[in-house]
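One protein chain omitted, others in place.
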Amino acid sequence: KSIAILTPEEGTDYGWNQQGIDAAKAAAKAAGVEIVVAQGLGYGDVRPTLRELAADGASLLIAHASGYNTSAPEIAKETKVPVAIVDTPTGLEKGLVADYTLSGHEGAYLAGRLAAKMSRSKSVGIVVSGEPPSWNSQSAAFAQGVKAESPDVKVTYAVIGPAAYSDAAGGKRVTESVIASGADIIFGQGNGSSFGMLQAVETTKAGDGGKVYFIDVIGDKTPIDKGFLLSSVVWNIEPVYAAMIADLKADTFGTKSYSIGLKDDSVKLLKTAAIPDDVWAEIQALREDVISGKTKVDPVYDAAAVRALMTSVAQ
Amino acid sequence: MTGLFSEVFLSALLFGAVTAAIPLLLAGLGEQMSEKAGVLNIGIEGMMLAGAYLGFVGAFYSGSLWLGFLTGAGGGIAVALVMALLCVRIGLNQIVIGIALTLGLEGLTALLHHFQFSRSYPRLPAVDVTVIPLLSAIPVIGPALFRQHLIVYLAVALVFAMGYIYRRTQLGLNLQAAGDKPAALDVAGIDVVRTRTIAVLTTGALAGLGGAFLANVGAGLFIPFITNGAGFLGIVLAMLARGRPVWVLFGALLFGVCLSLTTAMQVAGINIPTDVIQMLPFLAVMVMLVLFGRRASLPAALGIPYERGAR
Amino acid sequence: MSVAKRDIVALEGVTKRFPGVVANDSVDLAIRPGEVHVLLGENGAGKSTLIGMLSGLQQPDEGRILVGGEPTTITSPRHALALGIGTVFQHMMLVPTLTVAENLLLGGPWWQRPKTEELEARVAEITRTLGITVKLHAKVSELSLGEQQQVEILRAMVRNSRLLILDESTSMLTPKGIDELGALMRRLVEQGLAIVFITHKLKEAAAFGDRISVLKLGRKVGEIPPERFRALGEQAIIGEIVELMFGKQKDDPEAAERAVRTIRAEAAPLLEVRDLGVAPTDDAPGLSSISFDIRPGELLGIAGIDGNGQKQLAEALAGQRATVGGSVRLQGAPIEALSVGERRQRGLRYLTDDRLGEGTVGTFPVSINFFLKQVGAAPFWRKGVEQRAEIDKRAAQLVREYDVRTPSLKTPVARLSGGNIQKVLLARELAEGAKVVIFNKPTYGLDLANTLASRQRIRDTAARGLAVLLISTDLEELLSMCDRIAVISNGSLVGTVENADDARTKIGRLMIGLAA
Partner (left out) sequence: MSIDIAPATSATALDATAAMATRRDIQHRLLMTLGPILAALIIAGCILLAVGVDPLAYYGFVLKRGLLSPLGIQQTLTRMAPLLFLAAGLIVAFRAGMWNLGGDGQFLLGAVTAAASAPVLVEVMPAWLALICSFVIAMVVAMIWSLVPALLRAYQGVNEIITTLMMTFLGTSLANVLVKLMFRDPGTTVPQTRTLPVEDRLPRLFDTTITSGLLLGLVAIITVHLVMTRTAFGLKLRIVGANPRAAIHAGLGVPKLTIAVFAISAGLAGLAGAVDILGVQGNVRADWNPAYGLAVIPVVFLARMNGFAAIGFVFLLSVLSIGGESAARRLGVPNHFTLVLVSIVLIVLALAEYIDHRYNQSRKA
């Protein structure tokens, strides 16, 4: 028995790909099954790889990219090998297709609250390299969090540019502009370009001459941090994969969607030394509110809706 | 909302425009030199990538940005050497080799990055700027244009140096002859292959420098595919510029300004889909093409390998 | 040995092979100071190849070259220049986008600023003795071909060569220009230079030469040394050359009599041109109110110095160039609004002077080049599909009929020699349906035999009742063939003369701007 995970980029990005691969490895190890990693496949056609992995005897194919959610179910039907896809809650099929729609919006909301508390200039920025749904929901939740904490804090939203996933220079340039517009905390989402954002934060001074902080998503960049990482909305996908394996064994695969959230710490805010303990305590309290349902955070996936939201919060 | 456009923000935008323009400028100037001499250098994207990678490696390990620029230029030259050997000396098809080099360098630099940096993602410290007294005190423009790294001023100076070379030196004459009528240059006693080789190597140096600037100053780090088509934009700028270096500068700046404009519009919260806004730089160049493209006459022997005495 | 010492350059047993041809076959040649050494031979005889080896463009496969008595390998054009060998090549070797001055300066050390002032002084000195004016600051592309040729000669002079090689350098010059060049060569050799002079015009050879060598199929077949040269008169020399080149059949082949034809004066003109105008462009003069008629069977010549609008006239008539006003009628029907193809359909044919540039597609086979202007027409294409058998049958027929010397029908046309390419063009333009034919410099660059054959074709064309417009810069050619000759100058026809005994003087007066 083995499971396979397919990712668009190499699993060394301290982000989406790495979290997926690491989680799959952990889940497989826990369940005592073999794991096959197919990484760096790009965003093109992965049907050849899916078919080959199926033919090689994988009993679960995890198609870890929203770009794979058309091809993977098709191959599942063709080869009768179960697949897991992302961002497609409507695509469930018993025994064949399961969905895990991951959104760190709850965590992003907390990150927004944190940013608003910590911002000296009362201005924070969101820089993204593109507008896929999972990022949109986090951008929106972050902005909501900021406004919930303090309506006076300004939120600036900027998308880097065309095909900007690897545009590190663009990430740096746009982030610098956003900092110049007054922001002293940057909430950044991007693949390769997020390293450019990090670089901008490290080398640019805020309006008051102090440090600019960076809030990351999905992964934990602490190993490469130089003291500018304020936090990160870290995802832990392992419980999701573990549940899938369990469901597969229990023959209940494809009957439910998996997700991550604050409740089981599959989404959590990263605590760094830059966060004062009192602030952290407040955030932990807010976390409880979200878990208990006292505070409701609804995901917004649509890019236009996110932009509309940003415009309204900017006023 | 207009309060948003503070002086600091405006000058940051302009600063960003210049930073984005410099790699394009260097690539464009380089490509222009090759084209003048009759070589269509489609491999410039590969040269930039080599420059970006080696430039970063040099700067990172030595801690000196200048050494990084040097190794970056060296990387570009190394790729250009292959191109010169294959396309100038033995006359292989320039488009085939150019594209092959671009693909190869994309793969190679990504590979090297994977083995070397994909766990640590090293980044360079902030860039030292050279402040030009008085001028830098001008509001908005001053901090954007006159607080740049020395290499930026040098790149702009290069524009005028190139203009001087093309119009006022024997070398300029040689280059133009190599592109327009290589046989005439040959019988005048100047080696066409050598002239073109010099041009291609210069292109490599400039493209490599542009790549190094992109990695070291523009991004402060190297990641795979970092050039994102900058080399191809350089080709377009060079062709649009009709042999005049100043026009490469204008074109690169126009492009950079358009990029900053897209940021400005977003920060201003204008609710137009970002994908639409982001077509702006390309639209701007396309409009330039429609307006001025007609006069973009290219050298007569562009793309044709020269062989002495062939007919 | 002491004799060899006197040679500036000597070739010993030089052989040069190209794929499929032996261009030079153990050629011995001695070039002495104080002599104009004329090199003669048919097209493809190997003259330019010889020159190529002297100027460093090519290396001999066998044999050796002695420079000043020393065996020398001339490795590059630069080396040749350093040895004092200056060459004016058969094909234009100027950069069209640079100015004349810049072209003359080409070749200096690369780091230097071009030394324009120095050049200007030097040019002024040379042009004074030459009696020509050169527009130093004009772009080469703006000059006429004749002017460009002058620049090339000037360039060779500026270089202070010991040996000056002129490969068909008179082909674009006016008769006056040719005479001046002859006088100049004389002055130069008197100063101790050596000159190699290549021409297809035997009269020039006889008038300017001291020594003549004749090449045939790559071999040197004969030499007339100076002693003998001086002993013979012009006619005798020409007779001897012709014998060397062609064997003993013709006397003075160029002096062929003009066939007296009777053109019915009352016949309606086949071609009527009225007030035709063309706007000038950056690099070409315009045309203003050109009017003339040509009747069936008539041969109208257009004389004039090259670059005065001849090409524009031909292209405007063929429909390749936009006109500004005026009318063109063919058999009474207006054709000025028709396209190139439609005009051809009506019987208007244009034989271009630019054989490889626009007349043919060099990489395409000979067979296809015959039908370049009929692509898609039956029976060679049916429903748009190529009928190879038909094409080849007809092509083979044309090859035979027009005596095109080609290895095969499949040979790319650019591989043929100039004369044979010209035959392909002739065959194409004279094919069925022709009524009016425009010939633009039909014998430019052709050797004697080919020239005579082409002229005969043109005469035959007129004799068949077609109207012929013959554009040429060679006055002899026009005088030997035309019924009437019009003179074009600066884009307009300045006069037309009947080709009677006094035509030569009248045309000469018109050409230099006097009334006939």
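So that you can tell them apart, the chains are marked A, B and C in the order they are listed, and the count of residues begins at 1 in each.
We take it that a contact is a pair of C-beta atoms (placed from the backbone, for glycine too) under 8 Å apart; a residue touches a chain by one contact, two chains touch by 3 or more.
Keep in mind that this is a model prediction, so the values were computed, not measured.
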Please work out which displayed chains the absent chain touches and list them by label. A, B, C
Touch with the omitted chain, as defined above, among A:Gly20, A:Gly67, A:Gly125 or A:Gly207: A:Gly67
If the hidden chain were put back, which of A:Asp13, A:Asp87, A:Glu149 or A:Asp216 would touch it? A:Asp87
Pick out which of B:Leu65, B:Leu240 or B:Cys258 touches the chain that's been left out of the picture. B:Leu240
For subunit A, which positions touch the chain that isn't shown here? 10, 36-45, 47-49, 51-52, 55, 66-67, 69-71, 74, 77-78, 87-88, 90, 101, 130-133, 162-163, 165, 301-303
Residues on subunit C facing the left-out chain by the touch rule are 17-20, 318-320, 339-344, 350, 352, 354, 357-365, 367-368, 372-373, 375-376, 381, 384-386, 388-389, 391-392, 409-410, 412
Using the document's contact rule, name the residues of subunit B that touch the chain not shown here. 40, 86, 90-97, 99-108, 110-111, 114-115, 224, 229, 232-233, 235-236, 239-240, 273, 275-276, 278-279, 282-283, 285-286, 289-290, 293-294, 296, 298-299, 302-305
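Here is the rule we use: only the chains that are shown with their structure count from here on.
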Could you give the separation in Å between the centres of subunit A and subunit C, each centre being the mean of its C-alpha atoms? 76
Interchain centroid distance [CA atoms averaged], subunit B/subunit C, Å: 46
From the C-alpha centre of subunit A to that of subunit B, how far is it in Å? 35
Residue numbers of subunit A (touch at least two other chains): none
Interface hub residues of subunit B, defined as touching at least two other chains: none
Mind listing the subunit B positions that touch subunit C in their complex? 168-171, 173-174, 176-177, 180-181, 183-191, 300, 308-309, 311
Complex contact set, residues of subunit A against subunit B: 10, 12, 14, 131, 156-159, 161-164, 166-174, 176-182, 192, 195-196, 198-200, 202-204, 207, 223-224, 226, 303-304, 307-308, 310-311, 314-315
Residue numbers of subunit C touching subunit B in their complex, please. 52, 55, 57-58, 76-78, 81-82, 87, 89, 91, 93-98, 102-103, 105-114, 414
